[in-house]
Structure formats: structure tokens, C-alpha cells
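As you look at this complex, bear in mind that one protein chain is not there, while each of the others sits in place.
Showing chain A:
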Amino acid sequence: MLEVEGLSVSYGAVQALTDVSLSAAAGSTTAVLGANGAGKSSLLRAISGIAPIGAGCIRLDGQDVTRLSPQARARHGLAHAMEGRRLFRQMNVEENLRLAWSFGARSTPWAAALEDVYARFPILAQKSRIASGLLSGGQQQMVILSCTTIRSPRVLLLDEPSLGLAPLIVRQIYAFIAGFARDSGATVVIAEQMASIALQVADRGCALRRGRVALTGTATELLRGGLAATYL
């Protein structure tokens, strides 16, 4: 369960978010939509504690985490796949997974967690000793998704998981996300420019425009309402 209330974020003189509220229930998937610069990434970054919060509050499962450090939030069960396919590029696949697994509460022992990842993405087992920066974009995205889900987070934030990937890979990535959302009972929030694909897996959607919430609704409402034409 993730609740955001009256959130404002600014970088110096630039106001990135103004009075944004959002509520996402456990077991649901929410798509955050909007054009470039609408504030999608800022919203996710504020939730995970790496963007400066000017006003408002953020609650995870009812607990106020607004003033907590990113690592404390991670320990509360928050995971965030940041924009720009961030991983430790000089480290190999397994080292990345190991680090993502090591710090914070986790339910699965390391061997089982690793086996799980390799069962889901067999290609990663073959590439386990290769520096993650040398993998293809799709494989990197698989590593990132595995890293963010390896500790079974209660809230998962995904920033543009489809960016720069071939359509076939995008489908595979989204199949994984939908499967995780269904099986884990976690709250999933996806920031995505491609509204149509995000709304296929999402229950609800929320469109941002110039840092404000422009529209919210269920995925079907948004799809029917011709959201793409109006806001993106």
C-alpha cells in the first residue's frame, strides 16, 4: 500500500511536482503516464527518497516515510528501478544480484533466490560472470528487474522499463511485470511514456502534466477516454 499526499518537489528554481496525490493499493498496478518532463521520474524518485521533497507526505503501508533515507525506505520493502537502466556496470550479473539481495529484509535464501532468477531468465545464467554493462539493453533490463524483485518488495517502482527496447523484448519485460504483480501481492507503480502498453497491465492510471495530476481513473476508463490524444 502506497499513499502520496500533496507532494511537491523542486530542484532549485525548477518546480518538478506540485501537490501530487496518489494512492495505490496492495496487489494493484498503477501506471503513471505523461510526456517527457511531466514529472514521472521525479514522483518515483521522491517516493524512494532521492529527490528533495518540498511539501507533502509519503506513506508505505500506513507508515510515514517522508523523512527517511533511501536505504531505510529500501529496508521497509521499497524497490526502485531507476530511469536510464541503472546498474553497477563494472560488476558482473551475479554480483549485481548479490548486492541487491544482501541489504535489507528478505524472505528467500541466496541460493534459492538466484535459482529463481535464472529459472525465469535463463539467458542470465549463461551471462552470470559477464560485466553487466556489456549486456544488451534487454538483458540489462532483465538484470534490473531481477535485482528489484529479488527481495520480494512490497512496493515496486519501475521507471520506463520499455525505454529503448525492441518490441519483442518489451513484451517479455511486461509479461514479467504482470506476473510479478499478480503473484506477489505487491504494489506496483510503472512510469511509462507509452501509455497503451502500461495500461494493458495496470489496474489504474494517473496522468501527469507539468508536474500536476491531470487525470486519474481505471485503466479501462483511461484507454476508452482517448487519453493518449489529450495528454501525451
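We adopt the following convention: contacts are C-beta pairs under 8 Å (C-beta built on N, C-alpha and C of every residue); 3 or more make two chains touch, one makes a residue touch a chain; residues count from 1.
Convention: contacts and distances are computed from a predicted model.
Novice: Missing chain, UniProt name, options "Amino acid/amide ABC transporter membrane protein 1 (HAAT family)", "Na(+)-translocating NADH-quinone reductase subunit C", "Dipeptide transport system permease protein" or "ATP synthase subunit a": which is it?
Specialist: Spelling it out: the chain absent from the display is recorded in UniProt as "Amino acid/amide ABC transporter membrane protein 1 (HAAT family)".
Novice: Among A:32, A:46, A:147 or A:198, which one is in touch with the chain left out?
Specialist: Counting the whole complex, the residue in contact with the absent chain is A:147.
Novice: Based on the whole complex, identify which of A:24, A:60, A:82 or A:142 touches the chain you can't see.
Specialist: A:82
Novice: Among the options A:21, A:102, A:126 or A:196, which residue touches the chain absent from this view?
Specialist: A:102
Novice: Applying the definition given at the start, please give the residues of chain A touching the unseen chain.
Specialist: 48-50, 69-71, 74-75, 79-80, 82, 86-91, 95, 98-100, 102-104, 133, 147, 151
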